[in-house]
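A single structure is presented below for examination.
Complex shown without one protein chain; remaining protein chains in place.
On to subunit A.
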Amino acid sequence: MSAAPERLPVTVLTGFLGAGKTTLLNHLLRTSGRRYAVIVNEYGEIGIDGELVVGAEEEVLELNNGCICCKVRGDLIRVVGGLLKRRGRFDGILIETTGLADPAPVVQSFMADDEIRQSARVDGVVCVVDARHFLASLARTREAGVQLAHASCVVVNKAELAEADTLAAVEAEIARLNPGASLLRSVGGAVPAAQLLDQGAFELPRLALPAGGERYYRAVAPGRHSAGLECVSVVLQRPLERQRFLGWLQRLVAECGDRLLRSKGIVALAGAERRFVFQGVHMMMDSDFDRPWHSGEARDSRLVFIGHDLAGLALQAGLDACQVAA
């Protein structure tokens, strides 16, 4: 079998209208040194500098698989499918979504569609926020929190226009609600392209979770800023019993996939020499046994869940019950 060509990296740009998505997009096109095909769902006031720019009307489609949270984007499946036919003429795809778009169907399109999954991969979801308005958006709208939850990287734009304490509060809130995302500050969308590209955010072997330290269970309850969005980080010292844990995880995403926006984990299963790694968007889940545990590496399990009303899911109790007896 001949070597399969590398899957084409796709970077998704989300963020509210006016946050600076297009400015960031143009910055990437100018400075990344790569050739990009750009898919745009709405044209703003600023033009796009790319050579290959495709406009597509957002089309969110529910899949008929018994799960209301399994959605794909018909427009992206179509346009990405078409772009893949001219392979070799660009190095990657940038998708600029509309201001209120839910990133989940975008990412799920690349997970659910066999043909696209074989040839392309989401490299990262970049959420651009306006440093001055982000906390208000987060408090007032569900969309701001959803975009933040799906981000692998958050760019806090227009940093120069915000007061220092506002900026600090924005960054603290982002870190609280999505501790796995990288955080960049920018003025006029100018961030080093290298920090936005090659994230591999949805590739299991590259999954990284912030070290839990000694904290055992940390739930960020919905604050006055976050419109019901919560983040639960769990660190478990004892290995998990394989069947119990896999059954629990499967039930969790099947029954509560609509509330669960993102889930990620690096798990020590009892008796396994390799790390068990998973990451999911709503009910769609990727999981695999990854590299062996290094000798001397702490074999703890680290899991992060971001979603709405997570308190009711009894994540801590469920996971506790999966641990092997002390």
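Operating definition for what follows: contacts are C-beta pairs under 8 Å (C-beta built on N, C-alpha and C of every residue); 3 or more make two chains touch, one makes a residue touch a chain; residues count from 1.
The rule is simple: contacts and distances are computed from a predicted model.
Asker: Identify the UniProt protein name of the omitted chain, choosing among "Sodium/proline symporter", "Cytochrome c-type biogenesis protein CcmF", "Carbohydrate ABC transporter ATP-binding protein (CUT1 family)" or "WD-40 repeat-containing protein".
Answerer: The chain we cannot see is recorded in UniProt as "WD-40 repeat-containing protein".
Asker: Out of A:E45, A:D114, A:D165 or A:E273, which touches the unshown chain?
Answerer: If we include the chain that is not displayed, A:D114 is the one touching it.
Asker: May I ask which residue of A:V72, A:A144 or A:V277 touches the chain that does not appear here?
Answerer: The single option touching the absent chain is A:V72.
Asker: Given the contact definition stated above, which residue among A:E59, A:D258 or A:D300 touches the chain not shown here?
Answerer: Within the whole complex, the residue contacting the unshown chain is A:E59.
Asker: Need a quick check: the contact residues on subunit A for the chain that isn't drawn.
Answerer: 1-2, 4-5, 52, 54-55, 57, 59, 61, 63-65, 72, 74-75, 78-79, 81-82, 84-88, 112-115, 118-119
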